[in-house]
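Missing here is one protein chain; the remaining ones are kept as they sit in the complex.
Now for chain A:
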Amino acid sequence: IPPSHLFAGLSDVSISGDIAVEGEINVPVGTPSQDKKYSTLDEPVKDTILRDLKAVGKKFVHVMYPKKSSALLRDWDLWGPLLLCVTLALMLQGGSVDSKEDRGPQFAEVFVIIWFGSVIITLNSKLLGGTISFFQSLCVLGYCIMPLTVAMVVCRLVLLGGSWGFSFIVRLIVVTASFSWSTFASTAFLADCQPPNRKALVVYPVFLFYFVIGWMILTFSPSA
């Protein structure tokens, strides 16, 4: 057979009609590294909440005993500050004599003071050359409100027993102690991120901030 005839039939291969082709097409979803990581989307809600609560609780402990640890700074979260802020604002609400004319610090006022105060202190510390990040600073300042919240609870309890003579002195002592604790705790975290000769410049606004909050707590008197 001549060689040209061997391949002659192959030059026009045409298939008439449709031929069904079966098979599977697999598109790989994501990269292999993502498959190795544990996906937190599938775990039960209880696990997620418990894990977050444990993180928040651990940070509270760090605030109560302010050692120079970086756990607060490394994994910052804003759950704790939100919780504290809302608690404080709820307890400070309604501290007025006549509900018609005068209004004590309202919820929104306390909220705004805490968050805008924190933002301004953060901006100030960044402008002074600090190496801390924006949200880390917010996290630290928010968590260090905890002693003041505890003081608020104590003040309310003291006031529940009626405004007897000593109550003002007791409240003054409690609020002063907790306000200095807050300032000390937050400077233990914040002042490390500053050049050493400028610590006083960063501490002063923090002092003022907690002083204003402490003052709001001290002058709170529940409606009669």
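Throughout what follows, contacts are C-beta pairs under 8 Å (C-beta built on N, C-alpha and C of every residue); 3 or more make two chains touch, one makes a residue touch a chain; residues count from 1.
Basically, contacts and distances are computed from a predicted model.
Asks: Pick, from "MICOS complex subunit MIC60", "Protein YIPF3", "glutathione transferase" or "DNA-directed RNA polymerases I and III subunit RPAC2", the protein name that UniProt gives for the chain of this complex that is not shown.
Replies: Checked against "MICOS complex subunit MIC60", "Protein YIPF3", "glutathione transferase" or "DNA-directed RNA polymerases I and III subunit RPAC2": the hidden chain maps to "Protein YIPF3".
Asks: Touching the absent chain in the whole complex: find that residue among A:154, A:191 or A:212.
Replies: Touching the chain that is not displayed is residue A:212.
Asks: Considering the complete complex, identify which of A:136, A:149 or A:183 is in touch with the unshown chain.
Replies: Hidden-chain contact among the options goes to A:136.
Asks: For chain A, which residues touch the unseen chain?
Replies: Missing-chain contacts on chain A: residues 73-76, 97, 101-103, 105-106, 109, 112-113, 123-124, 126-129, 131, 133-136, 163, 165-169, 197-198, 200-201, 204-205, 208, 211-212, 215, 219, 221, 224.
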